[in-house]
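Before I ask anything, here is the structure I am working with.
The complex appears here without one of its protein chains, the remainder shown in place.
Up next, chain A:
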């Protein structure tokens, strides 16, 4: 086991993430996991390691690390003005770092969450068979990475040639976003005009958005549906509370809720949404179930997630 880096500054949020917990929602334990699965999977692919190997999710930025051992890393997701010993770094590629290097992140130029993966396995406690954690759950044994904290790696992998994601596959988090939505079994409870309004409206991401959910505002999606009995909430669920402002629920969502739901956005749409900052504009378009599966299959097989 090798000490690989020390967190020296944490203005933004630094979390260890993998692809989240499984078989825990019936205990009230949220899914968690990397908010942008696409950027997460690319980072592990750049290092040619298991697709669900845990890494750091850095939100907003203003974070710095001292590198304590020669190590290979990959950087994907948001452009948070990363620098290596003061020199700008490009994202979506791997780097060979040396003991004594300083790796720093500034503030977002594009996107919100960067992924910093290490070639090797992180020494980090698992909760519910996952390396992901959620501060607010305060589960016993929840680890926190604070300034001064050190990360250690098992099976550290040697340096190798730099690899980079072909530029045509690098997403542009500044472009207007259209989210693919599968209309759900409760959509029929909404007035037809409200659904029409929903698909016509350009919504704006609100400041209160988080890994739990993205709050949107634009035209009100009017309805008079009363609170329903609480039921399980799927990733990407679009809830409409009585104020008519849709909320898109993501990784750290509560496991159950009782607000009416219009449907669910796709995994790829959720990943893209999680990279948007307050003020970003988003729209919705309908997607059929078969199309949603096709898109998911494409993403997974393209990113070589083991079948």
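Going forward, a residue touches a chain if its C-beta (ideal position, glycine included) is under 8 Å from a C-beta of that chain, and two chains touch if they have at least 3 such contacts; residues count from 1.
As a working rule, contacts and distances are computed from a predicted model.
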Per UniProt, the name of the complex member that is left out, chosen from "Cytochrome C oxidase subunit I", "ABC transporter substrate-binding protein", "Carboxyltransferase domain-containing protein" or "NADH-quinone oxidoreductase subunit F": "Carboxyltransferase domain-containing protein"
Residue, one of A:22, A:98, A:200 or A:285, that touches the chain absent here: A:22
From A:13, A:225 or A:300, residue that would touch the chain that is not displayed: A:300
Candidate in contact with the missing chain, chosen from A:216, A:237 or A:250: A:237
Absent-chain interface as seen on chain A, which is shown: 22-29, 31, 137-139, 182, 184-185, 229-237, 254-256, 261, 263-264, 266-267, 289, 292-293, 295-297, 300, 305-307
